[in-house]
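Dumping the structure here so I can ask a few things about it.
Here the complex is missing a single protein chain, while all its other protein chains stay put.
After this line comes chain A, so read on.
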């Protein structure tokens, strides 16, 4: 499965690559990283056909995770990609906004990678 991770923290890349080392090696998952909402949209337009799961942080400079979510859900008519939002602990407001904008699922910081893996398993 193609997974797009959107976060302004660059070390997220190293983190995911290590956490999913086995899955990456086995080719079970393919990770792509974007460090801003804008970059995420660019990448998405290039990988149009493929099934995509998007994991996005909300707090980012420039286009926020919520704007990205809204754009994705609006502009992709056919089965839109699954979007999982990463929210800060106890941030009700963003949680509600994301739900309204059509977020498919939520993860809270700090990320629980075991939980994430099980969720990915059910999706794929």
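Quick note on the criterion: contacts are C-beta pairs under 8 Å (C-beta built on N, C-alpha and C of every residue); 3 or more make two chains touch, one makes a residue touch a chain; residues count from 1.
Keep in mind that, in the parts below, contacts and distances are computed from a predicted model.
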One chain of this complex is missing from the view, so tell me which of "Molecular chaperone TorD family protein", "Extracellular solute-binding protein", "ABC transporter permease" or "histidine kinase" is its UniProt name.
"histidine kinase"
Looking beyond the chains shown, say which of A:19, A:73 or A:119 touches the absent one.
A:19
Out of A:24, A:63, A:82 or A:123, only one touches the absent chain, namely A:63
Absent chain, residues of chain A that touch it
9, 11, 14-15, 18-19, 59, 61-64, 67, 88, 93-94, 97, 109-111
